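To start, I am sharing the structure in question, which I have written as structure tokens.
Of the protein chains in this complex, all but one are displayed in their positions.
Order as written gives the chain letters A and B; numbering starts at 1 within each chain.
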Amino acid sequence: MLAIQLAYKNLVNAGLRTWLNVGVLSFVFIVVLFYKGFIEGWNQDAVLQNIDWEYANGQVHHPTYEPADFLSIQDAHGQLVDAKDQGLIPVLVRQASIYPDGRLMNVTVKGIEAHQNVVKIPTPSFTSDNKLQAIIGKRMAKAAQLKIGDDVLMRWRDKNGTFDAGNITIVDIFDTHVPTVDQGQIWMPIDVIWEITGLENEATYYLVGKQNKNPSTGNWKFHSQDDLLEEIRALIAIESFSGSIIYGILLSIALLAIFDTQVLSIFRRQKEIGTCIALGMTRQQVMVLFTVEGAMYSIFAMIMGSIVGIPFLLYVSGIGIHIGGISSEMGFTMGETIYPVFNIYLLFTTAFLIVGSATVVSFLPAQKISKMNPVLAIKGKQQ
Amino acid sequence: MIKFLFKGILRDKSRSVLPITIVILGVTLTIVLSGYLRGVMGDMTDQSARFQTGHVKIVTKAYEEAMDQMPIDLAILGVDSLLESLQKQYPNLQWVKRTNFGGLIDVPDANGETKGQGPAAGMALELFDPTSNEIERMNILSSIVVGKIPSKPGEAIIGQEFADKLKVKIGDEITYVGSTMNGSMSFKSFIVSGTIRFGSSALDKGAIIIDISDAQEMLDLEDGSTEILGFLNDGVYVHEKAEALKNDFNSKADTNDEFAPTMLTLKEQNNLGSYLDMVDVYSGLFVGIFVFAMSLVLWNTGLLGGLRRYQEFGIRLALGESKGRIYRNIIMEAVLIGTIGSVIGTTIGVGITLYWQQTGIDISAYLQNSTMMMPSVLRSKFTAQLLYIGFIPGLFAMVIGNMLSGIGIYKRETAILFKELEV
Partner (left out) sequence: MKYLLITILSLSFAFQNYPDADGILKKVDANMSSDTNITESSMVIHGKRNSRTVVSRSYGEGYKKSFSEYLAPAREMGTKMLKLEDRLWIYSPSTDRTIQLSGHMLRQSVMGSDLSYEDMMEDRKLTEMYNSKVIGEEAIDGRKVWVVELISKVEDATYHSRKAWIDQERYVPLKEELFAKSGQLLKRVTLSEVKKVEGRWYPTKMNYKDVLKDGEGTDFIIDKIEFNAEIPEHIFTKASLKK
């Protein structure tokens, strides 16, 4: 307790340099918090958006369906017998061509139930009449230059390979962070797709509607939400790792400052050290005093960082950080604006990291004290 | 004088070792961080420039309109004379031919009949011309899993996953089946010289990489290429330069010919504009703040160095040296120490940056076996800026730190300084 009081006094009396050290450290604190909050915000958004728009509570794929391999689409369709009882929502994937302005564009057509509510594709926009109607994402709308209400000629094949063609009408355009449900995709009512292809009641994959860890799928492949999210999580893990290198370097600079200050103060205050020992403190106690002093920088930094940083971070998490529409080209889920997410856990782990490491670097130079000769120290003699 | 101080620095370890070490550490960290920030934050842009967009790209107008379909029939013809004039007109860029093509890769059995097939996403580069720097630019060497880069016509590298799927080994023959720019059927057999993993599942699943000369022959693209990419010589995208270049080039183009070449900047492609702006702001901010923090540390060091030697100064004052002379001495010493530290620190920092740029930090183990769209190797990026950025904290902060501590000499009485000599 005495050590803490003394350390506090010493620091406060040291003036400017204390505050500069504290300033650097509190800045690091804010940066680490900010970066982690940013990654967490992206993570939560990406996970949420992917679940909301594409993955639902998991998917059950036809045995031969490979989402990455367009050649697999032709034959990957069938019926899972008890799909309906298990709350599985069928999606039928077909290939087709559209001809906006006489240009050929290959597209993936996905049939989905109009009254589904497991993904956010705005299927309620499908009108009840059975005409060829489609919903597309804004990226697709831009690529094909289509607006709501536009008609475009589409050519497809039915289950026997017979050509069919007709004008589809765009009834809605949605805005999503998930490019994989948008680019090159056309969403249509599944009963229309069933009718025009003759693949009545068939699906390429099913969306798992309600939480169901183990749907019975026969030879169909069940991909849980976690499996599907693995890729985006790994991507975020990279970003997170990459960020930790940045703030690792930043933190090491701040720690270097503390280390440096410690070396300096132990050097300058040899007489004080000698006096303390002469007054009856053990060398260990003096060592603790100096270590506490160093660690206290980080405590001050946490307090200062919180006072300055928390309102700032809360403000940022409110307005978000605009990063532009890169995700559509890169093919992964990232909103145009990321809203950082901060929580107590993040705050405490970051504070612990900084206080912990500051204590360690304060201790290292203080070790020297234990080897000091108190007589020489009190004389102020260099050793 | 300097020689004398230099001797002092070399002989008095307490004067040199700690401050120089800290300067070196600080400068190294500053440079490593800047290089790393540039590398990682610019990675997406850089990756896109290297793999897809170039700093500028030239295509025909007709190709531009249907770019996502990769229509080789709309390629630039007469590409060599165009390249020649580009090199003459814009010598501060490197111009290379690239052609993307689609098709099928067919693997034969012992009788030369189809054993397996897969859709291919092909890319033809100037692999055989070492001056094109394409191998380096695409990081092909470090992305190779087994085997080597094609060194003669008829060799190809394919994606590792693609090779696994088709059960192809190094030295096996594969046949490209596709169509030429005229739509004719095209067949060409290649010997697999290596397999590659870029860390991007889209590329790794169906990639085939061949030399442009093979592609020209195979696709009937005589003296043609679908794209010409231009890279600014220092490797850094500067939008103003690219924009000026584009305006200049496009103002000379024939507006009526749909096959006239037209230039696009990196920023116009792939929606990269706003991201690029953001990277600039953030990395500038980071580096600025870092330099500030670093200055603080070195200032401490400077103070420490000065304070340590009050006794010495006391003696020197007693011996009759003027305060100003001692002060100047301190500053000169700081300059020397700062310079030595900064030079060494810059050397080490640039070394680490170059090393990280070359080999990168492989974090694929950390990612286990997921299929990634992003590179699983983090790389730094060396820019000319790194050569001086370390000097700002290294030299100036050191000198300022010493200047501040040196003021103490003026403040204190000679007697007090001398008294500190007391034993």
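Throughout what follows, contacts are C-beta pairs under 8 Å (C-beta built on N, C-alpha and C of every residue); 3 or more make two chains touch, one makes a residue touch a chain.
No experiment lies behind these values; they were computed from the predicted model shown.
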Contacting the left-out chain: of A:128, A:160 or A:214, that is A:160
Selected from B:56, B:74 or B:207 as touching the chain missing from the view
B:74
Given B:175, B:213, B:250 or B:339, the one touching the chain that is not displayed
B:175
Where does subunit B touch the missing chain, residue by residue?
62, 73-74, 104, 106, 108, 111-114, 175, 177, 179-180, 182-185, 187-189, 220, 259
Given the full complex, what residues of subunit A touch the hidden partner chain?
71, 74, 97, 99, 102, 104, 153, 155, 158, 160-166, 196
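The criterion applied here is as follows: only the chains that are shown with their structure count from here on.
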Distance between the CA centroids of subunit A and subunit B (whole Å) is 26
Seen from subunit B, its contact residues with subunit A in the complex are 18, 22, 25-26, 29, 32-33, 36-37, 40, 44, 48, 66, 68-69, 119, 201-202, 205, 270-275, 277-278, 286, 289-290, 292-294, 296-297, 299-301, 303-304, 307-308, 361, 363, 366-368, 370-374, 376, 378, 420, 422-423
Once bound in the complex, which stretches of subunit A touch subunit B?
17, 20-21, 23-24, 27-28, 31, 68-71, 103-106, 143, 230-231, 233-235, 237-238, 241-242, 245-246, 249-250, 252-254, 256-257, 260-261, 263-264, 267-268, 322-326, 328-332, 379-381
